[in-house]
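Once you've had a glance at the structure underneath, I'll fire off some questions.
Shown here: the complex without one of its protein chains, the others still in place.
The first chain written gets the first letter, and so on, giving A, B and C; residue counts start at 1 in each chain.
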Amino acid sequence: MGKMIYLDNAATTKTAPEVVEAMLPYFTEMYGNPSSIYDFASKSKEGVSKARGQIADALGAKKEEIYFTAGGSESDNWALKATFEAYKSKGNHIITTKIEHHAILHTCEYLEKERGAKITYLDVDENGIVKLDELEKAITPETILISVMFANNEIGSIQPIREIGAIAKEHGILFHTDAVQAFGQVPINVDELGIDMLSSSGHKLNGPKGIGFLYIRKGVKIRSFVHGGAQERKRRAGTENVPGIVGYGVAADRAVRTMKERTDKEIQVRDHFIERILKEIPYVKLNGDRTKRLPNNVNVSFQFIEGESMLLMLDNYGICASSGSACTSGSLDPSHVLLAIGLPHEIAHGSLRMTLSEETTMEDADFVVDKLKEIVAYLRSMSPLYED
Amino acid sequence: MGKMIYLDNAATTKTAPEVVEAMLPYFTEMYGNPSSIYDFASKSKEGVSKARGQIADALGAKKEEIYFTAGGSESDNWALKATFEAYKSKGNHIITTKIEHHAILHTCEYLEKERGAKITYLDVDENGIVKLDELEKAITPETILISVMFANNEIGSIQPIREIGAIAKEHGILFHTDAVQAFGQVPINVDELGIDMLSSSGHKLNGPKGIGFLYIRKGVKIRSFVHGGAQERKRRAGTENVPGIVGYGVAADRAVRTMKERTDKEIQVRDHFIERILKEIPYVKLNGDRTKRLPNNVNVSFQFIEGESMLLMLDNYGICASSGSACTSGSLDPSHVLLAIGLPHEIAHGSLRMTLSEETTMEDADFVVDKLKEIVAYLRSMSPLYED
Amino acid sequence: MYSEKVMDHFQHPRNVGEIENASGVGTVGNAKCGDIMRIFLDIDDETHIIRDCKFKTFGCGAAVATSSMATEMVKGKTIEEAMKLTNKAVMEALDGLPPVKVHCSLLAEEAVHAALWDYAQKHHIEIEGLKKPKSDIHEGEEAEEEEY
Partner (left out) sequence: MYSEKVMDHFQHPRNVGEIENASGVGTVGNAKCGDIMRIFLDIDDETHIIRDCKFKTFGCGAAVATSSMATEMVKGKTIEEAMKLTNKAVMEALDGLPPVKVHCSLLAEEAVHAALWDYAQKHHIEIEGLKKPKSDIHEGEEAEEEEY
């Protein structure tokens, strides 16, 4: 196989070499436990503190509002479960959307089934954007939390976060956003946007896997999710993943510093992708909003064919992409996100997500679209649904 | 400062260079998400699978019984909370001990306060060993889980796990053990010992920080703790920390392979430590069982002086150790473990834990004891409690 | 994820296409994953030997590979022999499938049955053991265990 074209950066990214570089000394040299008293451990503590500052800066937050976790899923679980516990005397109602990541949706189902929560799952429009009037209507005196993702992981649609923040504030309701896909890709300022809690995961922005954070605005009375030691201001137990945290700090800093230039380029390549596909391949549909869209997200549905077959054939050419079809992730149902924007099952099945990185070139895009045309034509010729 | 003598391996260990070596390619080369379908990701999947096998082998378990987490604390939280949820229709009673790590104790408190659990905290004898007859007596028809740590993190006492496993089995009760300190230090076979669930944390055995696992025997109907994606057989959501998992596998393999030789040496140095201290320093007491003891654990109490001062003075000589006094960990209460073995407050306060590694030499031990004699004498001269 | 055999049959599927004026055509869909398979049979009315077999599939890699393998396996067989073709045999011939993909092979078994049913209907014959196929198949249980 020749060159690989990696177009699955929404699934995970390459850890940046400078990130690995920054982590390395914390494995074998400055390996002390940051909670320890001796001088040797203060180096670990400083590493953690610096990273906390880098991340806080990237969000316009305070250092002491950043709590490290093991990733986006833990952050989402924590935000929902422990907020529910802390505020359930005030009310048991949570508002979220139909297009959240499973880390939110399955947590909500758990809270419904096991803990007596009432959850409203908001519809989205055909572009995958939450309808603000429906959000307003869903609010009850029992509502304690609104959780709406910043940007969707499948179709890249960016939500009206500022407006949601304002609505939440007006009603005195906490606002959590799953920014796992957005952090590092679009500018975020928690104060300006009225965000009370925010989840993020390191490996989505060229940081390491297995590290995340939850931003918790000062004053939010969330409980612990992982109980135990006194780490993270007694809110999240467990010996700190020092190398992971240090790497995450560098990755966040890097992502924010290079954001403008990097995403400008990604948008150019993304738009080239979209334009060529829409023009050159028949029976195709772009999923997600055309402009309120992550800079690196391309998601299209091809009628009459199925996603996994497409992926396997792209893989033959060294092209790594992913599919709206969730066959491979243990569930056979088509993507809940694609169904929520109104795609029929069989079209949802023929979806392809390509998420670019700063390394993706125009030439890559052209190569991929050329191959895609062949593959789609071939699979259609094999499809019982397609009559030409 | 000259050479550092690191005697806090129970807090955390140096990541072994071969572990880091094994992890490195998974950051920047084989960085694919193991759930992805393309060939590139199968390398990540294989890395995870190999590590799972290495850990399963180290425990005499099956590969599919190993579930990766973010560390010992998450594993402990998971084991208790999600077992409680799965079995609460059968009963609400959990038996544990007074000397567990806070990851167990605080989780139990949470289950008591928030979820209606009833917890029995068993006493231990003056050597820190659980009394089996009291365990038997504590069992009720409501008992669903026994959670007793394999070896204590402060005083190193090793519990009668086989006997506890037998009692649990006899009564049809699940048995969880927090083996964070024991795994890699003492031989463990989950079948022979009758263990149903076991927690471990990578950074305690020269593996990376931020990675752990929970062994769950096939058939145990535990729920999820982190909800979301379908990773880890749908039981623990979150993109796999591939480098961490790979490193953990290598560390586990290494720990088991070198166990005999390594711990034989550690025991020798440990015993030399203990003998010299008991012989050469007056008003001193060894904490924990003399023989049923982790190979690398020395824990002693010096009357009339306080732990933190001792640590700071040892630090002056490049000696990293820890204290039974929890002043530094955000709480001012003396260690619950030392109180549980019957130490009065002021003696518990003057405790010192030194936990060795394979790198600790006899010369190190002699150097440390020499310095310790000076320090103890000096601090006593400053103490209002000491009259000579 | 897939064995080499599966990948071979996916990448070079045998017998893709349609048979004009086929003796029997069967189309089945999996209600769960939404995938669809259509099988065309050319059957010798005298000998009941399946002279040719082709397929069209809208489905995952496993669906394509099992279609390909199943058509290969029934070709040259008699109807009675073809009736005995199980999804298990197809899977074995492919060196196995991941647990979540077992249902895809059921699709192939059912599509062959459906095509035979069509043939039987047209010729007013009865084939032993053959029942009216449902157009949608459901597996009893989703495979819970995943391979590690």
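Descriptive notes on the structure:
In this text, a contact is a pair of C-beta atoms (placed from the backbone, for glycine too) under 8 Å apart; a residue touches a chain by one contact, two chains touch by 3 or more.
Since this is a predicted model, take the numbers as computed values, not measurements.
Only one of the listed residues, A:I37, A:L193 or A:V269, touches the absent chain: A:I37. Remark: the omitted chain is touched by one listed residue; of B:A56, B:V269, B:I305 or B:I341 this is B:I305. The chain not displayed touches subunit B at residues 304-309, 312-313, 316, 325, 327-328, 330, 332-334, 345-346, 349, 381-385.
The criterion applied here is as follows: only the chains that are shown with their structure count from here on.
Work out the mean CA point of subunit A and of subunit B, and you get 34 Å between them.
Subunit C has its Cα centroid 54 Å from the Cα centroid of subunit B. Spacing of subunit A relative to subunit C, judged by their CA centroids, is 39 angstrom. In subunit A, the residues that touch at least two other chains are 308, 312, 328, 330.
Listed for subunit C are residues 1, 146, each touching two or more other chains.
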